[in-house]
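So the structure is just underneath, and the comments pick up after that.
The other protein chains are all here in position, but one chain of the complex has been omitted.
Going by the order they are written in, the chains are A, B and C; count residues from 1 in each one.
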Amino acid sequence: MALVILLATPLLAALSTLAVRSRAALLEVFAAIAAPVEFAAAAMIVVDVIGNGKSEYGSYLAVDSLGAVVLITVALVGLAASFYSIGYLREEVRKGIIGFSRVRQYFALLHLFLLAMFFAILTLSPIGMWIAIEATTLSTAFLISFYNKPSSMEAAWKYLIINSIGLLLGFFGTLLFLASSAESGMDRFIDWGVLTREAAGMNPMLAKIAFIFVLIGYGTKVGLAPMHTWLPDAHSKAPSPISALLSGALLNVAMLAILKFKIVSDAAGAADFSRNLLIYFGVISIAIAAFIIILQKNYKRLFAYSSIEHMGIAALGFGFGGLGTFAALLHMIYHSLAKSILFFAAGNMFVKYSSTKIARVKGVLTALPVTGVVLLIGFLAITGMPPFGIFITEFYILSAGIGGHLPVVVGVLLLLVLVFAGFLRHVTGMSFSEAPESLLSGESNYLTLVPPVLLVFLFVAAGFYLPESLNSLINAAAALING
Amino acid sequence: MTQTIFWIIQILLIPVLSPFFIGATRRIKARLQNRAGASSFQPYRDIWKLLHKDEVISEDASWLFRAAPYLIFATTLVIGASIPLMSTALVNSYTGDFLVVVYLLALGTFLLALAGIDTGGAFGGFGSSREMLVAALTEGGLVLSLLTVALISGTTNLMAIPQSIGSVPFSESLPVILAFIGFSIAMLAETCRYPFDNPSTHLELTMIHEAMILEYSGKRLALIEWSSANKYLIFITLGANLFFPRGMADSLELAPVALALAVFLIKVGILCVAVALLESSIAKLRIFRLPDLLFTSFVISAVAVGLVG
Amino acid sequence: MDYFTSPSVFYAILAVFAAGATGALAFRHHDRAANILGNSLAAAGSLAGLLFSGAVLLEGDVPAFGAGSSFSLLSITFRLDQLSAFFMMVICLIALLCSIYALGYVRHYYGRYSVGMLGFFYNLFIASMILVATSHNLLFFLIAWEVMSLASYFLVIYERRESASIRAGSLYFIMTHAGTAFIVFAFLLMYQATGSLDFEAVAQGMAGASPLVRNAIFISALVGFGVKAGIIPLHIWLPSAHPAAPSHVSALMSGVMIKTGIYMLVRISLEILPGPFLWWGLVLLVIGGASSLLGVLYALSEHDLKRLLAYHSIENIGIILLGLGGAIVFSSAGMNSLAALSLAAALFHTLNHATFKALLFLGAGSVIAATHTRNIEKYGGLIKLMPQTALFFLIGSMAISALPPLNGFFSEWLTFQALFQGVISLDVTTKTVFILAVGALAFTSGLAAACFVKAFGITFLARPRSEAVSRASETGIFPRLAMAGLSIAIICLGLFSGAVVRLLSGVGGSLANIGGAEAADAAGFESVSVQNGFASISMPAVFIGIGLAAIAITAVVFLLTRRRQTVIGRTWDCGADLTPRMEITATGFSRSIITVCRRVLRPSSETEIEYHDANRYFPKIGEVTMGLHDVYRTYIYRPLQDLLTLLAGYTTKVQSGNINAYILYIFITLIALLFLLDLTT
Partner (left out) sequence: MSYLNETTMLALATVIFAAAGLLHFTQKYSSSIRLYMLQSCAISVLLIASAFDRLTPLLVVAITATITVKVLIAPYFFFGLIKRHELKFSVSAYLNTPVTLVAIAALLLLTRSDLFSSLAGLAAVDEKLLRLAFATILISLFLSINRRGALSQVLGILSLENGIVAFALFAGLEESPGFQLGITFNILILVVIATVFASMIFRKFGSLDVSTMKKLKD
């Protein structure tokens, strides 16, 4: 039942948002009601999965432990981003940058975006998942072009075209997988379970080709280099809460698709192949992101490249397998939290400084005392400084690879130092310097502060203490992937 | 009882004899230069005279300036009690380690250099600077040359070294000879002799030691002069007894010790002649040539250590 | 006493620091309260830690204790064996006195910077160092290690409105993080070889590891911990980071934090890795010799008091490494008692350096607080304005210059003795390294003495060289108390060196690769003798000897001259009016030594002259800036940075902005993967 609520709520919220004619407060109310309801539903589903191994509704919707892990991140980031959006948009309206219709458009698309992501996780069909993920592209395209400036148009166009092409390739790969199942019977509803069961009889060569297409296709959405090119543009031009959702939720959903296909292709006897591919893409993503981060001039792009890097690390973990899979899943959760924190901080900085250029932002700690601290913590967290959780997951992932992939581990260790150095340079430049004289110091709006601060607490706590239930959930998910 | 007497002799010998050997060196030098020269006992008179004069102390000087001469003199006394003079049977296992001696000397240099800076004059500072340059670069050669004889005799205790050096056959004495060369260079540097320093100059361009003590007068100058005399004798003694230990007594009987003392005086005398000869025959080196010489000392001593065993 | 060395006491100590940290943070709007709360709790925690670790050293090891965590590889476990207890003792001893100092010292930050934040990170810093020294799980160690780096980073950039502090902090943080990458790699290799991350299990499991793995672990550990310890050429962060922090933090960083690198090098090379290889020790000897010599030479050319002290830390780490390198060589040759001697020397110097370097930094802090400059060319005559600080600084200077009868002399003596043993008992090639190490150590101590004549002389003696300095006044009661405490520690460590050697012999002997050997034949109060009487020394005798001789000669001279007068006069300067500008400068003092070593130091000088007239006959102002070429930056770090920037530039071109190119990437990847598939099957 929770599954239906989870899908119905954002749909209803989207419809009611569209129905609003003039009262902006109503839009906020809908968002403020929908988000907690979705979160509660998601929580119920996750609890159900922890208890029973899976949670299903009818024969079309179901969540297994792997889906639950991703669902946690989507629901959490969705909740935080919804509330943050309210505060953020108020600031933008106050500054006169946008009007009522844009706010309505924003919230409607936000609800649709969440709906698409929830559906992608919940649906049992590979085709359904494809449709949902393509729907995320379409629903966010207008959010990325939200500010209607030439550069945001550019970002949105690139986002739309590259992702459409990527996803069509992924669709082709999906069809190739389905083709082998289809041989055994027409007109059936083919879900992941069927696909996996029948993959054993699949031609391994075909499975490999199919996996290449799927990996490139969904990898585009995940932001694996060299298909990542849209990501920094889109993340930097979207309003910050949307950037947080893109980085913290959408990338995970796309990764979920890859993982599900990995399970299928592993069953078809292409396990080594898929792992190696994930390692290649992981390393390339980390390397490209690391080098670009050093010279980055724009803080939102900086965070976007960091997302590429972290998706690369997660891919590496899945590629290494074993303990690495567990760590990669946990890494995705931590990354969602940390990256949302950073993008929320970025939003506050953007509201204050009206620029996303690193050189223009000075003295954040003085001008925005809370955001400054959040930014620093986010920076330390995202670059894998202990005592934050990402350090541990990175250590785990590398420890899984040290046996078989020594050069990769060495290279990644050095690249991570590079990322750290780049981040440190940029963040210290923004945080510690003197704020411009003309700037009034002080935070703007409690709604733009509470979500990041709460996430910081949650993140720090999660780095120290992982509840046993969550631990077993992730372990179960890892077991699914490792086969 | 005899032990106590010998210890008193051991402690007093260096301060009592040192002015004489300074005077003797000067006199030999004078004779070599066809001058009559002052008596060998002149330094005693100088010290006595200085002790009976009033003293002028700079208004800028601190307690360090006042205390330094006493402390420096004290270090030479302790060193005097730690080096082999007459009998190898007299052993000081407390302060007899050669590193203690080397570092006590460094302590004296350190205090003197600080005292040189303390008065705020233009001379004291550069004297200290040069002194520390020379002292720092001497250290390597000094430690390694002493290490050579220490390794041969299997102990770093200076008072125990002569015994076994004496029994080294000539065919195996190459390390000892090399070490002696290294030591000699270090000695000349440490005692402010040619070619490092001119002990009798007050020429701004060349002086090292004298520049530091320029502000001293009266009793403190007496102590400083006396200390440097002690230091000179200490080095001569080390050279004589560590590298040419023949003639040292190996018991604490009165007769052999008396004989050993006589031999000791002769050996020291010979070395003083050697120093005087050297000082009369070579020119003082430019300060930036000194490091070459000191590194030579270091290399020779290092080779000597390498040849041991 | 058993109840005192129980885990709960240990937790309580950590809790005190936690209270100090949170207390300071909570009162961050009341500078005074934050100061008192933060620093007095830090002092209390350190005192308790000192007693605790001392009790462990006397009573014996505390076996591993602690709890697991949510993560399978991570366990929050501690173990206090002798080595850990020793380092914890060093940490707590210095932290105690630094905290007392801070009570008075941080007052001058009131209203300028947040004292609460300082207290928070300061407590965190001390606690994390204790965790580093006591953690029993490699992953937990890493966390503590990085928290230590993090806390110290925030302390370095404490004066955050100074851009130099930020730059120094960034360099430090990047270097230490790069070092951590190497440490992580070493730990990963250990994990790979043993399947565990607990020190004990790793140490047992490493027995089966191949020589290649062991060598790889050693090298990466050396690089990783070498960065923290500040060995040359990985030292570049140290001279800028240590001075940037508040002085009591500099004292902790220089005195203690860099020693945590030594701690792990000892632990890895002499306990965790079985049977060290000869070349490890030789490498350490070479690095140690180079670091000590170069460190002191760089110190000589510094005019910034705190940077000068920071370079001396590099020098002293070099000396410690000489001892450690010797210990590894001896251990690899199976000469356990020599290894014990050598290690005792290294550990003793570790302790000694902590005391005198902390004292010197605290003294420097007082001087800087009183004069508001770090440039020693501006100082002078402070011995009259700050007599007690001057005395303490002098004691520290003498100790670091290895002058008897203070503690620095004894540990160098011990190091020398260990190196001598290497010259005696090893084959020709190895022996050569030891001879050179002896030479390096000898020159180092000579140069250190020269450097501290300069540092002390220019700072405290003669006349004040600037207006600001002549208005300086003695520092507060807490700082003086702390410095007095450290001075007493220096004297006592020298005087009671026999007892300390006995203690350290036990610490070293507890390590697997030393196997319980004793460092010294006999180590009592009256004398210490090593290697069957090869050498012996009595620190009390040196002390008393000098004292008695000085008293005697003073008495004699007094009796002889009691009727003579002492007149106060002007310093003679050839009849000219003496001004402070005639005094020797720090630059001038060290210039001759720098000129001698110009091949190594690469001195530079820039001359700028302003003229009165167009023909340039009559100079108005001449200015000569003397410095050193930074060869490490020029030849190592700058090229590396350039290379990375170049690569980054190329990589940036990937993101060309052209959407057609972007689609092409996807297309090429697709085709390439399909071909790859063809190739592999």
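Operating definition for what follows: a contact is a pair of C-beta atoms (placed from the backbone, for glycine too) under 8 Å apart; a residue touches a chain by one contact, two chains touch by 3 or more.
Fair warning: this is a prediction, and the values are worked out from it, not measured in the lab.
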Shown chains that the omitted chain touches within the full complex: A, C
Hidden partner chain, touching residue among A:12, A:93, A:295 or A:450: A:295
Which residue of A:58, A:96, A:150 or A:407 touches the chain not shown here: A:150
Candidates A:206, A:373 or A:414 - the one touching the absent chain: A:206
Contact set of chain A toward the excluded chain (per top definition): 125, 127-128, 131, 134-135, 138, 141-142, 145, 148, 150-151, 153-158, 160-161, 164-165, 168-169, 171-172, 175-176, 178-180, 182-183, 186-187, 189, 203, 205-206, 209, 232-233, 236-237, 292, 295-298, 301
Residues of chain C (touch criterion as defined above) contacting the omitted chain: 652, 655-660, 663-664, 666-667, 670-671, 674-675, 677-678
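Rule of thumb we're sticking to: only the chains that are shown with their structure count from here on.
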Central chain (by mean CA position): C
Approximate Å spacing (C-alpha centroids) for the pair chain B, chain C: 36
Averaged-CA centre spacing for the pair chain C and chain A, given as whole angstrom: 44
For chain A, residues that touch 2 or more chains besides their own: none
Chain A residues touching chain C - in the complex, by the definition given at the top: 157-158, 161-162, 165-166, 169, 205, 208-209, 212-213, 216, 220, 225-227, 229-230, 232, 273, 277, 287-288, 291-292, 294-295, 323, 365, 380, 385-387, 391-392, 395-396, 398-399, 402-403, 409-410, 413-414, 416-418, 420-421, 424-425, 428, 432-434, 464-468, 471
Chain B residues touching chain C - in the complex, by the definition given at the top: 51-60, 62-64, 70-71, 73-75, 77-78, 81, 93-97, 99-100, 103-104, 106-107, 109-110, 113-114, 117-126, 128-130, 132-133, 135-140, 142-144, 147, 150-151, 154-157, 214-215, 218-219, 222-223, 287-288, 291, 298, 302, 305-306, 308-309
Residues on chain C engaged by chain A in the complex (per definition of touch): 69-74, 139, 142-147, 150, 157, 160-161, 163, 166, 169-170, 173-174, 177-178, 181, 184-185, 188-189, 191-192, 644-645, 647-652, 654-655, 659, 662-663, 665-666, 669-670, 673-674, 677, 680-681
